[in-house]
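All protein chains but one are shown in place.
Going in written order, the chains are labelled A, B and C, and every chain counts its residues from 1.
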Amino acid sequence: MRGIVAQNHALLPVDGMQLADRISMIQDNRFRLVRAATLALSEPLSPEDYVVQSMPDASPTKWHLAHTTWFFEEFVLQHAVPGYKFHDDQFRYLFNSYYNTVGPMHSRPHRGLLSRPTVEQVLAYRARIDERMKVLLQREDLSPEILDVITLGLNHEQQHQELLLTDLKHLFSCNPLLPAYVRESATPLRSSPALSFKSFDGGLIEIGHEGDEFSFDNERPRHRTYTTAFHLANRAITNGEYLEFVRAGGYENPVHWLSDGWATVQREGWKRPIYWSASLDAEFTLTGLRGLNPHSPVCHLSYYEADAFAHWAGARLPSEAEWELAANEAPVRGNFVENRRWHPEPASSDNSLLQMFGDVWEWTQSAYAPYPGFKPAKGALGEYNGKFMVNQLVLRGGSCATPASHIRASYRNFFSPAARWQFTGLRLARDV
Amino acid sequence: MRGIVAQNHALLPVDGMQLADRISMIQDNRFRLVRAATLALSEPLSPEDYVVQSMPDASPTKWHLAHTTWFFEEFVLQHAVPGYKFHDDQFRYLFNSYYNTVGPMHSRPHRGLLSRPTVEQVLAYRARIDERMKVLLQREDLSPEILDVITLGLNHEQQHQELLLTDLKHLFSCNPLLPAYVRESATPLRSSPALSFKSFDGGLIEIGHEGDEFSFDNERPRHRTYTTAFHLANRAITNGEYLEFVRAGGYENPVHWLSDGWATVQREGWKRPIYWSASLDAEFTLTGLRGLNPHSPVCHLSYYEADAFAHWAGARLPSEAEWELAANEAPVRGNFVENRRWHPEPASSDNSLLQMFGDVWEWTQSAYAPYPGFKPAKGALGEYNGKFMVNQLVLRGGSCATPASHIRASYRNFFSPAARWQFTGLRLARDV
Amino acid sequence: MRGIVAQNHALLPVDGMQLADRISMIQDNRFRLVRAATLALSEPLSPEDYVVQSMPDASPTKWHLAHTTWFFEEFVLQHAVPGYKFHDDQFRYLFNSYYNTVGPMHSRPHRGLLSRPTVEQVLAYRARIDERMKVLLQREDLSPEILDVITLGLNHEQQHQELLLTDLKHLFSCNPLLPAYVRESATPLRSSPALSFKSFDGGLIEIGHEGDEFSFDNERPRHRTYTTAFHLANRAITNGEYLEFVRAGGYENPVHWLSDGWATVQREGWKRPIYWSASLDAEFTLTGLRGLNPHSPVCHLSYYEADAFAHWAGARLPSEAEWELAANEAPVRGNFVENRRWHPEPASSDNSLLQMFGDVWEWTQSAYAPYPGFKPAKGALGEYNGKFMVNQLVLRGGSCATPASHIRASYRNFFSPAARWQFTGLRLARDV
Partner (left out) sequence: MRGIVAQNHALLPVDGMQLADRISMIQDNRFRLVRAATLALSEPLSPEDYVVQSMPDASPTKWHLAHTTWFFEEFVLQHAVPGYKFHDDQFRYLFNSYYNTVGPMHSRPHRGLLSRPTVEQVLAYRARIDERMKVLLQREDLSPEILDVITLGLNHEQQHQELLLTDLKHLFSCNPLLPAYVRESATPLRSSPALSFKSFDGGLIEIGHEGDEFSFDNERPRHRTYTTAFHLANRAITNGEYLEFVRAGGYENPVHWLSDGWATVQREGWKRPIYWSASLDAEFTLTGLRGLNPHSPVCHLSYYEADAFAHWAGARLPSEAEWELAANEAPVRGNFVENRRWHPEPASSDNSLLQMFGDVWEWTQSAYAPYPGFKPAKGALGEYNGKFMVNQLVLRGGSCATPASHIRASYRNFFSPAARWQFTGLRLARDV
């Protein structure tokens, strides 16, 4: 009875309903909400927008819609429903992302070649599986294991909600017409508070997730680690601060850069953050091209850029342990996808540690690695996280494209150091 | 009064209409027919199919629809209509294919990233330009130069009609669902006639186009060339004959291949024609996967494959002069796109020289080069053909995807020797 | 007076020599020994062998000889000798490896294009700089800073001694003649002891280098870290054990592999360790092709292969903290380059923790990252280590190609996870 139930306990009605009824109601409710949120994100699109893959790392919207559905067929329905018949056997191949254990899969860089199934067919696929899941969720005898997988499936879908947005943003950025995903929402006019540092004592601390609430396996087990005292910045680095780095020739001077970072700068011809205009006064956003707000967090930085900025600024990136230690003090509030702002915003001054959650994912200096005692799940779902634990860096805190209910202090996101298309920024740290 | 008029003279009514009226009627008629034919070809598609680019050589349907329209804006309307205002200035960039003279252009390999403008917007663009062209075509004072460019634009559009089909076929072939462009039409059950050779004397002959009828500049000037006597096969090589080559290990033995051809076979892992099944008993067509008909012409061969087959068969490919000499004896009839068969078909036995037109383009051994005295057009339209005269081989005769009114004996098509996605086959020749 | 002096204090004679005399004697002695060792390694080569670069990661022998000499010109002589004139100004460009701070450099992947300067000219360059260094080392007024850089230069040269051997081995492995660097030396016939695990308590420990002895900056500062209890294998994994993994289909089953590892296996067509024969019964070594000794440590594994083997074996790789904790118990003895065996050898049974030093570098699961409080050196030498701290994994313990005086428990070697051309193997660890 872990997973969904635990995660939703605050919602549990206290009246005389049967426990099973209450559970199924909640299950069904959360399932419907998450699935509906995905569809809502694709609403502004025309059918053509669902199809294109702008780079191997990104996937078409249609693929996200189908793959998140495939997850429930492959990992839930076929196991929980006796004699289950797949909606379309070819979808098992087309919409498997990377689970070798369950079978072969369509090549990732070729997801954009699939003009068929059409959007309409994919939506019908979603509707059909939602129907079947609804029936399943009303059963009283669901095992805890199945409930756990469903919860995982919903968290998985939330991850794809964020990817759907970042992938679309990249696609639109490749189009000389610079289409807007939605028309601009109001942006707060506030200035960002002055940059300052807060001190932390460190010591022998514990990090990682524990308890019944859902977490990904990579957040576990909670374990001891030793951290020396450190300083952490009160907020994320802003466009204005990053602009100084650019203007100071940051992209022309190898001394600030990791060797692989400098090689990337030269090979790719990087001169500024990916979505900034050459004139350095505008940036492409999900609401179209906008003036560069110096008070907003800089975003779409690779790890290489974040690290080079920190070096230039005489500071460094925090470790994930430092970040998590600090984040435990901060409320899980911020500019998330539900805000419908579609972009990071200037920090407000209501807390001494600002923007720990939402706005931009914050690069840490920690390589993505198994926690001591990490055990991936048995079977195919063991491929979810563990096999990516090399060549990536940990990011923390969620972004303006993350669902609010998806994030927590122990959450470990990870990307390769050259990745720029996520809402990724940085917060400085310093040795004491 | 060349161009359209001349091309349509057979249709000229003999009654008392004013000449100008008759011309404009015909002009308008032919314009509407060609433009409508393009739209008719895209009718079976869903919006998603219009967008995707399956390889750099191919273009999305949407792009074909827009580019052929751009041609009339760029080369006709802006020059013929005083104070002409472009439908959308960005379209000048997006839908320019390769005319450096008129300005910069969107990168060819990135045509598939343009989810916008949408199909609907492109169709509106077509409708608006058709409207403007209709007005223009009703003017009595159109200069011969403008009429010539309009005629060129219509022939250009016919070329894109064929490309639209071959590009779609390639796209669908990349999809594991193997979608059909249309459901299968009836195929004639006839057997191909036995392969035989017809003798030609050669000598000092003339090839190339002359007269008022439209031709591309690369077909001119008509000029003398010397050809020794030769034999030419009565029909195209069939699937059955090519299958013997495959089964005899043709793709494993370098001795049959040009050096660049063999390097391509090894680098690309070629083992059979591109759309054949690994089991060698089926081929992918615009009507879906079909049993391999041994009597139908083999198609989608690269020059390398056509040349290797000819070598294996103890023969050679004809030169374009040989082909044209022979074609002058054959009627311009055959299995063209208007047949709506969407695939080459077995030769029928009603002529001693079969399939010279339609079914499959026939590779010649002639490099695509300027005819003696060739003069490309002045200005941007000089880029139409001349700048491609290197690294390509000439093909002759049109295919099942070519409009009947588009082909003639002097017509020179050209592709690079590794290209396989066109309806390309071969006819054998032999020295006497 | 740190650096060279401290490192050699055991050798200090106790008699009445003047301190300065003794220091210079020792300095000069160690300098000559290290420099001579490099030349000795290149002795078996013909001039042709010095020139070729078999892959971008490897360098020609000639380049190693010149670059290690360049180091003393660039970082010592020009600063310590007033009015110093460089041997050849172009050498500053040609033999700079990656120090952006001191100026531009020849492109790394093109080091193999330099047939000039000839070997003879490079040897003359070495002799000339040795001469100048000898003069310098006899001066009594050398600053501690200069002495430190000289010590660094000698340790740097020792690193290149190992690279010279591994780069040559790779070069010879690319030659169908499979040349031997030297003729085979006797190999001990002993069997490796049974694999067993030793337990360690862990806890809040300290790792890293401290004290006056030389270390690289990346080994500092010594700092606290927390490690839970763990088991560590008594010896390195052998060819025989790895062969079981290969025979069990280890290279065909993605379930054992990190995602990037599996992608590499497929892209590169890996089927076994790089220098093993396809028949799995021989391996290419510096002494030519030899029968695969099942008792010798497996070597030339990438991190991906080491990690996949550990996964298959139900174990894991140790962290670098675990490794260093254990290594503190082991003597710094082993099969080093001075043995002139040129290959790892079966463990002997004279200690409970075998082969911690020598034979093969052992992959750890630790990403190469700055230690807490790490400060790179000022100026150009700050580029020595720090800028590589991403996308690499730490290796420990040295190999059969490492000079004995070069290694210690805190030593951190690092390579990217796909690198296979070093003498790299593995030792298993397990959670308690």
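Please note the rule applied: contacts are C-beta pairs under 8 Å (C-beta built on N, C-alpha and C of every residue); 3 or more make two chains touch, one makes a residue touch a chain.
Everything numeric here is computed off the predicted structure, so don't read it as measured data.
Chemist: Please provide the labels of all shown chains that the missing chain touches.
Modeler: Counted over the whole complex, the chain not pictured touches B, C.
Chemist: Looking at the whole complex, which of C:117, C:372 or C:403 touches the chain that is not displayed?
Modeler: Spelled out, the listed residue whose C-beta touches the missing chain is C:117.
Chemist: List every residue of subunit C that touches the chain not included in the displayed model.
Modeler: Answer for subunit C: residues 46-52, 54, 62, 90, 93-94, 106, 110, 112-120, 171-172, 174-177, 179 touch the chain left out.
Chemist: Residue-wise, where is subunit B in contact with the chain that is not depicted?
Modeler: 98, 100-101, 204, 223-228, 254-255, 257-262, 303-304, 307, 365-367, 369-370, 372-373, 387-391, 393, 417, 431
Rule of thumb we're sticking to: only the chains that are shown with their structure count from here on.
Chemist: Measuring centre to centre with C-alpha atoms, which chain is farthest from subunit C?
Modeler: Max centre-to-centre separation from subunit C belongs to B.
Chemist: By CA centroids, point me to the most central chain in this structure.
Modeler: The most central chain here turns out to be A.
Chemist: Compute the distance, rounded to whole Å, between the mean C-alpha positions of subunit A and subunit C.
Modeler: 39
Chemist: Centre to centre, by mean C-alpha position, how many angstrom separate subunit A and subunit B?
Modeler: A distance of 48 Å separates the two centres.
Chemist: Measuring centre to centre with CA averages, how many angstrom lie between subunit B and subunit C?
Modeler: 61
Chemist: For subunit B, jot down the residues that touch at least 2 other chains.
Modeler: none
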